[in-house]
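Encoded as structure tokens, the structure appears first; notes follow it.
A protein chain is absent from this complex, but the other protein chains hold their places.
Labels run A, B and C following the written order; every chain starts at residue 1.
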Amino acid sequence: MGSEITYAIAAGVLGGGVYALMAAGLTLVFGVLDIINVAQGILVVLGAYLSYVLYRHLHINLFVGLLITVPAMFGIGVVIYWLFIRPLRGSERTSMTLLACFAVALIIEGVLYREFGSNYVSINAPVTSASVHVLGIYLPDIYLYGFGLAVLTIVALYLMLYRTGFGRSVRATMQNQTAARLIGIDVTRVSALTFGIGTGVTAIGGMVYGSISGGFTPNSGYDLISRLLAIVILAGLGSIGGALAAAVFMTTAEALVDIWQPTWAVAVFYLAMIIILAVRPSGLFGRRAVRAQ
Amino acid sequence: MTAQRTLRAAGLVVLLAVVAVFPLVFTNPTATLFAIDTLIFVIVASAWNMFSGFSGYLSLGHAVFYGTGAYFMAVAANDWHMNGSAAFELLPLAGLVAALIAVPVGLIALRVRRHTFVVITIAFFFIAQLAASNLSVTGGSSGLILPSPPFASATFNNPFYYLAAVLAVLTVALAWLVRRSRYGLQLRAIRDDEDRAAGLGVRTMPVKLSALVLSAFITGMAGALWVYFIGTAYPMFVFDPLFDLAVVLMAFFGGLGTIAGPVLGALVLEPAQQWLTLQTTGYESEILFGALFLVIILFLPRGVLPTAAEYLTKGRAVLARRRERPPGQSPSELAESRGGSSRS
Amino acid sequence: MASHRARFLALGMTAVLATGVLAACGSSGNSSASSKKPILIGASLSLTGDFSADGQAYQRGYELWASYVNSHGGILGRKVKLIIKNDNSSPTQVDTNYTDLITVDHVNLVFGPFSSLLTAPSAEVAHRYGFAFVEGAGGAPIVFSEKLPNVFDVSLPVANELDPFVDWLKSLPASQRPKTAAYPMANDPFATPQVQLAQSEMQPLGIKTVYSKIFPEEVPDYLPNADLVAHANPDAVVLGSTDVPTVASFIHGFEQQHFNPKIFIAAAGPDQGAAFTSAVGVANADGMMVPDAWYPGYPSAQSQAMVKAYVAKYGGTASDVNADVAEAYSVGQVTEQAVEGTHSFEGSKLIAYLHSGKIFTSVQGPVQFNHLGENVKAIAFIFQWQDGKFVQVLPANAKGSVKILYPKPHWAS
Partner (left out) sequence: MTAELATRGITKSFGGVQALAECTLTAPSGQITGLIGPNGSGKTTLFNIITGYERPDAGQVFLGSQEITKAAPRRVFALGVGRTFQLTRIFPRLTVLENMLVPSGHLRGGPAGSPGQRNSAGGGRGHRERAMELLAFTGIDGLSGALAGTLSYGQRKLLELSYVLVADPAVVLLDEPAGGVNPSLVNHLADRISELNKAGRTFLIVEHNMDFVMGLCHQVTVLDYGTVIASGPPDLIRNDPRVLDAYLGSALLDAQAADEPAVDD
């Protein structure tokens, strides 16, 4: 049993890294723009398809391919924001952006169906089968890469947010859009770029997702989105590092329950979130969401 | 004003009459089937709106209540051997079970707001779906088959139709009563500024929770009616995440927080989507659906009815301002008036 | 998950389509100037949504059958015309579609949809209007639990799919049998029953169960589950999978854990031809087994002709032909024989005839229905990947079977 637990913890921690990577863009967009991007699931799948095309058809290394997919997805993100999110204002903005993102997800899904059909496709690169032997257990390479990329992405986002002028604009926008506008920040531009960056880093998550999943279809985004949302909400408003901790916590809890009762393991994932939020409504690492006035 | 009211009353009577004679005129079962599905969505969209539209708490987990009602119906009809009109007597009970589920859900979820609330309702949804596919009482992933109602095939749909119609009328009437009551006012005040409402003496938690429970009760009944009509209960169909998005979209299309909005949304969108699925065969439909969503969201952001009503009220307000004595100020004010910014 | 996905749209689109449909209606009136009106056959299939991959394969099967029949004089001298409606994998829509087909399009016959989940509600509608309901994809126990008299499933009942595999284990000398087995199962009405049945029959053979758990469907990866199975280190793995990704995930997980079972049989996935080998690699496919009632190399003249027609019409190679196509094709064949046998389209006559115990032929082999409408003559086969080819290995004495590869070779990488 002891060894099973070791395996579960290893799988949970590494899996958490992969989820955090997929959720990084969602967290950024959520924190800065106050948008629930329900298209995140399909964006991950889109990233996976892009990596699939580059790897299987153009024979470009998965990691090298990111040099193409990340900028491409960045562009897609900026366009999505500019065309469909930017015009939405007013009191129902929360719900409107949610529906707009859903509509965008439908369109992307439809386009993917058109291009790739409804059959499963798989990346199946050698990296998906390899593993390293550490302290008596095998750790799969692809998850290690995923975890590493998650940490790198998070560090990069932190550096961007806290060490650059652009980051200062983003943080100002995050705290108070009106005030940011007053001090001369082009909030729309900052928002579009943030959405673009969020979508761009999702390409990395997509590559890893495409590699660990045995196969995916345009429909696969639906299985991802609720988990990604749960992670982001549990972490708390816009806490990118918190998303990693929240993801690791949830996937580890899930993997541990998996030893005993796999069917209910998924429920643990959501139950943990509900219980924690009932006690701590702002999430594990969130600032207080409600400010006086 | 009275002419308008008479007109409105006349319209209502005509509408009710149309609802009443519909199956007699359109005897084809496909027509009544469309009508039943549509009425079920009228019920659910109105019930959803009664909570989410009024209070501003966007629930994406109403399928929990729909599914709870449906599974209660499936289990009870089988275990208690109730069929035909006797099975219809189970509907209020199904609603009650759904309402009971809504109490703990609400007590937990209503402690948080906005996005967090949305995601918590999604989480509840997945737990419910998982429970349905794992528990033995729900038949697990194999689902349950309900006894087939002993109605003649030519008029098979009619009992379902009339029941759905009655429920729909009652739900809309209830929504109307709630909206014009002080209780409804408090719900809408919560939507605009919950803390301020609390600061003005509104007991926010009981108000929100009771609205959720009421909404769940109706949604549960609708789910029970639907599952009896369909005849089978599978976890993935009964707890369908896109059901929630469908309902939200209907309410939005017609106008969130209004009475007629969700009704209009259901009346237009449910038949349109069913009919369209019949006509299209490819994925182009998905792209078109998404594009049309966006068109609605971008160009009718407040829904069909409020957009129209907004112009009316604005016109009236302008008139009123001109007519009435200005409250001791010149027409030009220092600060501009900007509507609709709700802070949190 | 995606049943309502393609919901809602605005009036503009409705109007555009309405115009198109009206135009179509206007032109369809004068279509059949030939001597007799065509036979209308209606079916609802999931062309979009969760079941769309299978739904589309079914559509091809139905269409292949129809064009075969029409090029051979039709049924009772009348041409066949298919009306296929999309149900978007939704039970509400499937109800609407069959009602619409029967009461508006006035079809003469109906064929089943894809998936047991949709078969149960639609069989009910067909029953309401007295139609015989021949289907190929409603093999889950729940479809028959309602005991509707009009349901006939031409395919193999799913619970028995692993029978030849269990029989083969029985035939092995005790020393050669696997000592231990693991049974990971997806929570699914098709996958779970057959694996559970196999488990209950394998345990008395002295094969110790070291892992038997149901895991949820539709989770993005199965790493923890694969790790746990690998950790239990069984000789045989009987995986209750529903699709390629599940199997591929387990294979990747096993590879990562350097775990090599002697037997690895999966309920579904390895039967998906190129989709499977592309997901796991041709070398890793070696030795993987899967039960099925049909495969493109099935040695019957009818079947070979169908495969040829498929490749001619849709392109690709024989190995691209999905078993769904054969199931759908068989539905057409059995219905055709029943209509020819009764000289009638009347539901009650067809139902009586189908229940009469007569043996029908199909591309999947013989078909005979019991009182529940299950095909008792259906033969289960076990197939295996050997050197990049998908071959029939069990039952060992069946026509076309080659020698089973046992134990399974190690993973390639």
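Note that in this section a residue touches a chain if its C-beta (ideal position, glycine included) is under 8 Å from a C-beta of that chain, and two chains touch if they have at least 3 such contacts.
Computed from a prediction, not measured in an experiment: that's the story for all the values here.
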item	value
Residue of A:I5, A:V64, A:A179 or A:I275 in touch with the missing chain, whole complex considered	A:A179
Identified contact with the non-displayed chain, of B:H115, B:R191 or B:K208	B:R191
Contact residue for the chain not shown (choose from B:R8, B:H81 or B:R316)	B:R316
Subunit B, residues in touch with the chain not shown (by the definition above)	181-182, 185-186, 188-189, 191-193, 195-203, 257, 313-314, 316-317, 320-321, 323-325, 327-330, 332-343
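FYI, only the chains that are shown with their structure count from here on.
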item	value
Whole-Å gap between the CA centroids of subunit A and subunit B	31
Inter-chain centre distance, subunit B versus subunit C - centres from mean C-alpha coordinates, in Å	37
Shared-contact residues (touching 2 or more other chains) in subunit B	130, 133-134, 241, 245, 249, 283, 285-286, 288-289, 293
Interface hub residues of subunit A, defined as touching at least two other chains	106, 109, 222, 263, 266
Residue ranges of subunit C in contact with subunit B within the complex	1-14, 17, 20-21, 47-48, 50, 84-88, 90-93, 95-97, 99-100, 103-104, 117, 120-121, 124, 127-130, 140-142, 145-146, 187-189, 192, 216-217
Residue ranges of subunit C in contact with subunit A within the complex	1-2, 5-6, 49-50, 52-53, 56, 187, 213-216, 218-225, 227-228, 231, 243-253, 255-258, 272, 275, 278-281, 284, 411, 413
Residues of subunit A defined as touching subunit B within the complex	30, 34, 36, 84, 87-88, 90-92, 94-96, 98-100, 102-107, 109-111, 113-114, 222, 226, 229-230, 232-233, 263-264, 266-267, 270-271, 273-274, 277-278, 281, 283, 289-290, 293
